[in-house]
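Every protein chain but one is kept in place in this view of the complex.
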Amino acid sequence: MSHNSFGHLFRVTTWGESHGPALGCVVDGCPPGIPLTAADIQAFLDRRKPGQSRFVTQRREPDEVEILSGVFEDDRTGGPVTTGTPISLMIRNVDQRSKDYGDIRDTYRPGHADLGYDLKYSVRDYRGGGRSSARETAARVAAGAIARKILPGVTIRGALVQVGRERIDRAAWDWDEVDRNPFFCPDAGAARRFEAHLDAIRKAGSSVGAVIEVVAEGVPAGWGAPIYGKLDQDIASAFMSINAVKAVEIGAGMAAAELTGEENADEMRMGNDGTILFGSNNAGGILGGISSGQPVVARFAVKPTSSILTDRRSVSSAGADVDVRTKGRHDPCVGIRAVPVGEAMMAIVLADHLLRHRAQTGRDGPVAFPLR
Amino acid sequence: MSHNSFGHLFRVTTWGESHGPALGCVVDGCPPGIPLTAADIQAFLDRRKPGQSRFVTQRREPDEVEILSGVFEDDRTGGPVTTGTPISLMIRNVDQRSKDYGDIRDTYRPGHADLGYDLKYSVRDYRGGGRSSARETAARVAAGAIARKILPGVTIRGALVQVGRERIDRAAWDWDEVDRNPFFCPDAGAARRFEAHLDAIRKAGSSVGAVIEVVAEGVPAGWGAPIYGKLDQDIASAFMSINAVKAVEIGAGMAAAELTGEENADEMRMGNDGTILFGSNNAGGILGGISSGQPVVARFAVKPTSSILTDRRSVSSAGADVDVRTKGRHDPCVGIRAVPVGEAMMAIVLADHLLRHRAQTGRDGPVAFPLR
Amino acid sequence: MSHNSFGHLFRVTTWGESHGPALGCVVDGCPPGIPLTAADIQAFLDRRKPGQSRFVTQRREPDEVEILSGVFEDDRTGGPVTTGTPISLMIRNVDQRSKDYGDIRDTYRPGHADLGYDLKYSVRDYRGGGRSSARETAARVAAGAIARKILPGVTIRGALVQVGRERIDRAAWDWDEVDRNPFFCPDAGAARRFEAHLDAIRKAGSSVGAVIEVVAEGVPAGWGAPIYGKLDQDIASAFMSINAVKAVEIGAGMAAAELTGEENADEMRMGNDGTILFGSNNAGGILGGISSGQPVVARFAVKPTSSILTDRRSVSSAGADVDVRTKGRHDPCVGIRAVPVGEAMMAIVLADHLLRHRAQTGRDGPVAFPLR
Partner (left out) sequence: MSHNSFGHLFRVTTWGESHGPALGCVVDGCPPGIPLTAADIQAFLDRRKPGQSRFVTQRREPDEVEILSGVFEDDRTGGPVTTGTPISLMIRNVDQRSKDYGDIRDTYRPGHADLGYDLKYSVRDYRGGGRSSARETAARVAAGAIARKILPGVTIRGALVQVGRERIDRAAWDWDEVDRNPFFCPDAGAARRFEAHLDAIRKAGSSVGAVIEVVAEGVPAGWGAPIYGKLDQDIASAFMSINAVKAVEIGAGMAAAELTGEENADEMRMGNDGTILFGSNNAGGILGGISSGQPVVARFAVKPTSSILTDRRSVSSAGADVDVRTKGRHDPCVGIRAVPVGEAMMAIVLADHLLRHRAQTGRDGPVAFPLR
């Protein structure tokens, strides 16, 4: 058991606080022989990096990753490959303005983890949220970059599909659009609405929630396991472990409650090449905890950050009533930078399930038709 | 790692198929000295038992539990108590009509786990869904009954709050009402609407989804852990592991995406007795993965069962197109019997976190104010 | 974490007390499609069964195993095969003479687990040792029989190589001899010496220790992992978990301390067929935690049972000095029946490592020469 590890066979252990000297993770169980350089990881860290637009925190962190173990030159290619031993990654914290946080040492921001930490542990690194800061997600993104490497043929992409009450038009979904706006929004029209809405929020010193959707295409049928090794169960666990997440949906999600059996079940026909053609994807690519071969589709809702410029009623460590206003540099919509984090967690879950599937069946994918 | 275990320190391993000789579970890590009889467990199994109304499956299973290990007479009371060793529980399957299922041996019901199992394992017990049957949840309810025993002061109750598009009126919520209708519905008016709706669904040979809410009152502040040992993460994992669940919400859930920071954060004031009074509970009692002392509130959405009396397009194990209609005895709304299952999973998660909290802090609850 | 599970990917959870209604185990993670009947398991249980000679306990237990889940008829063969779901095994206890044990309810037999259980849990099932009884090892042997099934090409055999100060002559080792005497002794001459020694011990109401050696031939190179996933580490853990074991050796074992580097390192030459020929096997087939392709050789020492007919000084639950003499039916040399238990634990460890190796490398064995 570990409070700071995720995954079983592809196992990630993260460490570090927002204003400590560094943060990082250890990735254990990665297969050997996978080409891996710091640049491979950096590309994904750069997508999550703070300070890239006016809609995210202005903290300036280069988030440069250092690989401390687990890779070595390959005899055949000369390039670095994984060796099957633990991969240790470290990212130094650079732009800490810890003095911003003296105020919250003894007053608890409503909606934040501060109070719970103090009630549990009686001591906490309060600077920038300490261990509860979303800076920890940099380690997830780094580990996710490695996870992607062992998932050839699987494409994992995330998108921001809702900000406050503004939703995308699903008919306008264009994956190429995601990289053209600062919101990872797949709908150009919605991106403009997001921008207007977030400018207003930002100027008001307020914040707002969001919904992120992550889609994994190319996942073969058969990954996952019944009962307590369900693929969707691990996705739910992975997404709910991300800071500020309050809900997780697979496929039709909450809306499944409104469907009838006729509407819900995704009908099937055989394709020409032995694959199955589905008429819909309410299941989100997972049935009975096992992938069906359809795209895996999952969403999570992120609450608005509780770091806002308005006074809120709260209590102090002394047990007195106080009013709290949060200074510091924060994201008006933490959901934006949660997009690459959601992708990373999906990659970690899938990498873990690939190895688990391989262990029990000796295969990477499903058996072929005829099945008997 | 286990595909069939849940929990870390309070650990439940379940086994059994729908039409095998029996099903059961092993509960490991239960503290010693807890009074426990089969009757204690039976009371909860009876709430989940099939055949109790026309709205659930007509399979007749007494679901009588046998305790095979882990309890012994207490010297002080003479009554049976847990000994700290594994508690093995068994429930014999009685009313199996396996012949109902010959048809689905080689044809896959859309929306069911059948196909995934065959693609993964190449063999499956198809009778009644085999391992993927919701009969497995009887073992969860039995384990949950034990979990409740080590949670003195915690009250865990579930309710059906939505069936199809019919929702309860939250202003009419009355916990006493839950046991007065066959739906575990806390709103008498909604129960009548559920009844009318489900009668129509049942007669049409159809099915419909639902939403279950589980509330745990009396959970002390401080349970849970940061990052990957989050209390809400484990609730999400627990609920998503239940058959047919497609979404999990904590507190405000998906609606948190629509809130602003001002609306979302639950304000606090000190109460007279050193406890904290909260102005709202959007957090669902959990902040940063740790309980706040407020009621823990979580929901999950259950899809409609895919066992319906209408032909659906599907494929066979031979790789041919077929049309499938599901015979057998099924629940028109599997969400009803999911209520005691949701309660059980909440109890198991909380019992596990009580032991984890105790291990790391040496306490069962939070430190007292002043915190420093 | 579990106090009652062993293994990671091939995971065995046992339950049951010596004088409870039954004992058993759940085997999780077994690959699907493995032919398995109760008779396959029974063959191994019969080797461990009590009452087979005058040198073991006279308790009469048929130890008949019932498979409760996890197997189903295979379409191709019609015979039962594993389905990839948890295999639940149960053995009813039949010949309980619990009244023999009233005396030890409140007095602690020196050298037994009784006192520790009471100091820890404050309650225990004292009948026949309860959970600490070696009857639990029946579940291990049953699980081991399944583990052997997924290890084609691997031969696991155990032998009793020492009883008290009587040792076998290694030059006389004959595996066929093991089944010809009641001691699993591979040396016919030593078997006669064991018999004379044990008859004397038995008549004196005494007991004596023993050493068991387990050899696994056919283990491919490459199983195991560096650091904390070492194959020898897991064998040490497995053997030390067996009742009454006080020491574990791999290869040269304790004697390795006396060797020089020249004597110890097993020299290698290439064989004709791409395999490696070793000049010796001080390593016991494991180097750096990974199998070398040589036979895996391990031993464990079992202490004499503390159930003897001589008064021993002890204490009572009341905290008073008492003298204790153990009635009941016991093994004068528990090491004899530990032979099939040791084999079973070796099989479970190897099955687990096969699956772990497969997960990380996608292979069941080593890469072939040339290695680069």
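Labels for the chains are A, B and C, by order of writing; each one numbers its residues from 1.
Just so it is clear, contacts are C-beta pairs under 8 Å (C-beta built on N, C-alpha and C of every residue); 3 or more make two chains touch, one makes a residue touch a chain.
This structure is a prediction, so every number in the text was calculated from the model and none was measured.
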I'm checking contacts with the chain that's been left out. Which of A:Gly70, A:Gly111 or A:Gly253 qualifies?
A:Gly70
Consider the whole complex, including the chain that is not shown, and state which of C:Gly24, C:Gly84, C:Gly158 or C:Gly335 touches that chain.
C:Gly335
So which bits of subunit B touch the chain we can't see?
1, 9, 29, 31-32, 75-76, 84-85, 226, 355-356, 358-362, 364, 372
Pick out the residues on subunit A that sit against the missing chain.
1-5, 8-9, 11, 13-17, 20-24, 26, 28-29, 32-33, 66, 68-70, 72, 74-75, 81, 83-88, 90, 120-125, 130-131
Residue ranges of subunit C at the interface with the undisplayed chain
1-6, 8-9, 14, 106, 108-122, 131-132, 136, 162-165, 201, 206-211, 221-230, 232-237, 239-241, 243, 246-270, 274, 276, 279, 282-284, 287-293, 301-308, 310, 312-315, 317-321, 335, 356-357, 361, 366-367, 369-372
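Going forward, only the chains that are shown with their structure count from here on.
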Does the subunit A and subunit C pair touch with the same residues on each side or with different residues, judged by whether over half of the numbers are shared?
same
Please report how many Å separate the Cα centroid of subunit A from that of subunit B, as a whole number.
26
In angstrom, rounded to a whole number, how far apart do the mean CA points of subunit B and subunit C lie?
38
Just give me the whole-number Å value for how far the CA centre of subunit A lies from that of subunit C.
44
Check each residue of subunit B and list the ones that touch at least two other chains.
1-5, 8-9, 14, 120-122, 131
